[in-house]
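What follows is a single structure, and I will ask about it in a moment.
As you look at this complex, bear in mind that one protein chain is not there, while each of the others sits in place.
What follows is subunit A.
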Amino acid sequence: MSETRPVKIKVRGLSKVFGSQPKKALELRDQGLKRSAILDKTSQTLGLSNIGFDVYEGELLVIMGLSGSGKSTLIRCLNRLIEPSEGEIVIDGENIPELSDKSLLECRRRHFSMVFQNFALFPHRTVQQNAEYGLEIRNVDKDERRQAARNALKQVGLEGWEDAYPNQLSGGMQQRVGLARALANDSSVLLMDEAFSALDPLIRKDMQQELLELQHRMKKTTVFITHDLDEALSIGDRIILLKDGEIVQIGTPEEILTAPADEYVERFIEGVDMSRILTARSAMRPVRATAREDDGPRTVLRKMSENGLDSIYVTNRERRLLGLVEGEVADRAVKDGQQGIASLIHQDFPCVSPDEPLHNLFAMFSGKSFPIAVVDYDKRLLGVVVKGAVLAQLAESGEH
C-alpha cells in the first residue's frame, strides 16, 4: 500500500559530517567504521550517515531517537539550516542540496515552516506580528497577512491574544504562537523539532491532541521530532527510529512495538512495553450495547444504529457471550423477513481473558476491524478493547 501513496519529500543517501574534512570521514564510514571510531581518528562527527526515507503527502511522520542521535541535524538538513555533506532531498522535483542561495530562500518560503523546541518567538513582536512574520518577509499584502495570521491564531485557540507579547504568555501558549506562525505561512510541510518537549506533561498531552486534530483537518505533511516514545506512539502515522545518525527502523507504531527491528529498538520500547505487565483489563472499555438471544433482527439493527456500532455482541440472560452479529447481515435478514437472529450469530472474532497481556492483542487487530471481546472464565462479557485504546494505554503507562 505504502508504495502507491504520493511522496512529498524523498531523502536518499543523506549524510552530514561536522568538521572540516567530511570526505575523509565519509571514506572511513564506507570502510565500515562507526561514528565513535571516526571521531577518535579524525575528530569529525558523523552526524548522519546514509539516511533514506520518504515523507508521504499528508502524513505525520515522527523521527525518534535518544538525545544526540541526530534528529535535529536531520530535520535541519531538510531545509538546509544545516548543509548536508552528501545525498539528495527532493521536494516537488527540486533537489534541495543543489539549490542556489536564491532558490533556497524561495524553497524555504514555499515549502517549509518550522516550530522549535524553545519556541524561538521574536520577543519584540506581538503575538499577531509573530504570526505574520513568514508572510511579511514574502511581502504579502498587509490585509491579507493580517487575516491569515488571525486565522492561524484562531486555529490554535489564541483568539484575543493578538496584541500580547510572547513574554506575557505561558509556555504552552507560546508554543501555540510558534505553531500559528508556522501555520499562517501555509507552507506545504511543517517541521517540528521537539516542539512539545519543553512543555509540562499535561499541557503536552493537550498539544499533542490538538496537533492531531489540526493535522486531521488540514492534512498538512508534518515531520515531528521527539525523543519520547509515548509521544511518537500517540501521534505518529509512521515512526523513524534513529540511532547514532543511522536509521534503525521505519514503521507504524504497531510495527515498531510488535516487531522491533533490533535490540536497540527493543531496549527503547522496553520502558513503554508495559504490555507485558499491562493486561486487557487496563485497556478495556464498557460495552455500549448488547443484543439478547431472543431479539429480532430489527431490534438488533436499532440498537446498533442508536449506539453507532457496526456489529453487536449477543449475550444470554446470564450475560454469557454467544457471539457477534454484523450490521450488514442483520440488515439483509430484515429485508428477507427473517424472525430470529440465532442463524446470524458467528464466533469469528477475537476473545480474550482480562489477564491477557496487552502486547498479545496487537496481532489480533489484523484482518477485520472487530474490537476484542474481554470475557471472564464463565464467558461473561466484561468489556471490549478497541485498537486505539491499546496504544493510548501503552503511551500513558510509559509516563510513569
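The working rule: a contact is a pair of C-beta atoms (placed from the backbone, for glycine too) under 8 Å apart; a residue touches a chain by one contact, two chains touch by 3 or more; residues count from 1.
One rule holds for everything that comes next: contacts and distances are computed from a predicted model.
**Q** Which of "HTH-type transcriptional regulatory protein TyrR", "ABC transporter permease", "Ferredoxin" or "Sulfite reductase" is the UniProt protein name of the chain not shown?
**A** Cross-referencing UniProt, the chain left out corresponds to "ABC transporter permease".
**Q** Among A:Thr73, A:Gln155 or A:Asn185, single out the residue that touches the unshown chain.
**A** A:Asn185
**Q** Looking at A:Gly134, A:Gly236 or A:Gly323, which residue reaches the missing chain?
**A** The one listed residue touching the chain not shown is A:Gly134.
**Q** Just name the one of A:Val90, A:Ala120, A:Met218 or A:Ala261 that touches the chain not displayed here.
**A** Of the candidates A:Val90, A:Ala120, A:Met218 or A:Ala261, A:Ala120 is in touch with the missing chain.
**Q** Considering the entire assembly, which residues of subunit A contact the chain that has been omitted?
**A** The missing chain touches subunit A at positions 79, 81, 105-109, 112-114, 116, 118, 120-124, 133-134, 136-138, 185, 191.
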